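Please read the structure below before turning to the comments.
FYI, not all chains are in this one, though none of them got moved.
Each chain carries a letter (A and B) given by its place in the written order, and its residues are counted from 1.
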Amino acid sequence: MTIQEIRDYLGQYFDAVELVGNADLHITGPAKIESAQKGQVSFIANDKYNRYLATTEASLVIVHKSQNIDEFTNIPSCIKVGDPYSAFVFLLQKFATPRTVALQGIASTAVIGQDVSIGQNVSVGEYAVIGDRCSIGNNTVIGPHTVLLHDVSVGNDVVMFPNVTCYNGSLIGSRVVIHSGSVIGADGFGFAPQRDGSYVKIPQMGIVEIGDDVEIGANATIDRATMGSTVIGRGAKIDNLVQIAHNCKIGEDTVIAAQAGISGSVTIGRQCMIGGQAGFAGHLELADRIQVAAQAGISKSFFEPGIALRGYPAQPMRDQLKHEAMLRNLGAMKEKLNKLEADLKELKKG
Amino acid sequence: MTIQEIRDYLGQYFDAVELVGNADLHITGPAKIESAQKGQVSFIANDKYNRYLATTEASLVIVHKSQNIDEFTNIPSCIKVGDPYSAFVFLLQKFATPRTVALQGIASTAVIGQDVSIGQNVSVGEYAVIGDRCSIGNNTVIGPHTVLLHDVSVGNDVVMFPNVTCYNGSLIGSRVVIHSGSVIGADGFGFAPQRDGSYVKIPQMGIVEIGDDVEIGANATIDRATMGSTVIGRGAKIDNLVQIAHNCKIGEDTVIAAQAGISGSVTIGRQCMIGGQAGFAGHLELADRIQVAAQAGISKSFFEPGIALRGYPAQPMRDQLKHEAMLRNLGAMKEKLNKLEADLKELKKG
């Protein structure tokens, strides 16, 4: 791909794309600014990386339109654009090497149940097991060893990597990506305590519904509802090893980082950002666009959209930061207290 | 199922079951009180849901025997009982739709090792692999793609969902449920440090023993003992993504919520309740019926049965709540301190 072709490609996504330098060089692939070699394209989206501009061997660097590049004579070419980070992401998509999760078509070792509906251009990998009455949309890829129990519905353009398990009745939208080892629709953790201290299992009769454009990481678990549905909203992104319990509702475009745990019947709004290892007590509600810090413990509902939460128990960021400052200040308080005590003692004497 | 039939069914479990209203209506299934439709049965076990009684479309509601229902004329029928929650759980079991984890019999693609003993009425799913000298009890279901290494013993009426892995020598009781992705009997995390900073692996020669009536969630890990057994006591319930390290002993009917982590050689008593994401240091002991709050960090043993623990490091609830109140009160302390300082200054002047 020549630099001119890259410029034209980015021109489809951005209004002002300015090319400075040699348009004819051939670019072989993307790289980080600190390790880019001759022939590679890199980018600067954060001032703290500017120092690499003087030494990088990249043949092309994507920079912000305001970036002054006059002094960086070692770089053969620059492309200036309003959002260099997004521009580079689009370039990565262009350069991404194709990955084969499963060969085209239904592998001869795949087991397909009865009354299964399979769309056009579908791949089902080696040893995949598709239960009775499942439906799979067009262009979807089911990885080797992935198991769908019965009555699972999968949309178009979905990719399930190897070793995913979907329990019966799961509804999965289009353009969903599910990474290896994730378990969709296992039973919610519901047991009714008996007088003798033992438990009776509460049948988990609901399902999991996953909206379009959701991505789910590796070894995540999303439990089915007791009744009704556990819902992952359109566009939500869920990282590795996340636990989402029965009857949760995760809002559209909400992002949940690795190892966070959402207890039963929690409702999270749209475009929230949940940090890694954060935990939620059950039956809570979070408004839209709330940001939860890593390792925070959410013990109650928060209804104000857009706030940031942190700490255990979590509270709004301004309160929590004030609290943490007070904690850091404890030593000074103690000293002041001791000084007052000494002063008072002296005053009494006098 | 008619309401009369439901009344009779519950009569098997509860002494006083009072039916008010039309006994002949046909009930199609259960639903939550806030979303129940005509023909469905719901329940009220918590006063805060009473408000839905005025608007629910349920044809039958299970309520507490003390509930006054005279004013809720929209509900065709009620059943009054001493424990409406448990009554509803029994009803859920009645209405639960059957789930097929594996077809009856041994799938032709299952690989069965040598000297394997298989009971009556067993299902082994597609591509399951059963190692040499395993034994599987009556009515047990081994899901597709589940792997038992050699010398695993599984009791009667067990359900293993797809993609479970049991390492060699695991002993699994009767009526155990293991959800997808869980790994039973992987090596404990034991390495002996060497002078050069590297490690030598400590062979993990023990096994895992899982008692009767245990349920284990999805993607949980229960490591084998270094020597002897890691033991999960009868009736224990273990949620998704829980880690139980080598040589732990988990007491009977103890419940462990998602993502909790129990370090090596911890002994937990009977009927304890461990909150989500709670963590335990190694070689500790917990008495019976102890409750551990979510995200708590248990750093020492607690021998008093029935206490509640919370915080990091965790302490008994009353101490921890006092501590947390003191923390919340820090601002007031600081103000008081500043006021005292000012007063004293003035006093000195005077």
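Assume contacts are C-beta pairs under 8 Å (C-beta built on N, C-alpha and C of every residue); 3 or more make two chains touch, one makes a residue touch a chain.
In this text, all values refer to a predicted model and were calculated from it rather than measured experimentally.
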### Message
Whole-complex copy count for this homo-oligomer, where the file places 2 chains?
### Response
3
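Methods note: only the chains that are shown with their structure count from here on.
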### Cα superposition angle of subunit A on its copy subunit B, in degrees to the nearest 5
120
#### Entry: Separation of mean Cα positions, subunit B and subunit A [Å, integer]
27
#### Entry: Contact footprint of subunit B on subunit A as seen in their complex
111, 127, 129, 131-132, 145, 147, 149-150, 163, 165, 167-168, 181-183, 186-187, 189, 191-192, 194, 197-203, 205, 219, 221, 223, 226-228, 241, 243, 245, 259, 261, 263, 277, 279, 281, 297, 312, 322-323, 326-327, 329-330, 333, 336-337, 340, 343-344, 347
### Query
What part of subunit B is in contact with subunit A in the complex they form?
30-32, 35, 85-86, 89-90, 92-93, 95-97, 99-101, 109, 125-127, 143-145, 161-163, 177, 179-181, 213, 215, 217-219, 235, 237, 239-241, 253, 255, 257-259, 270-271, 276-277, 294-295, 327, 330-331, 333-334, 337, 340-341, 344, 347-348
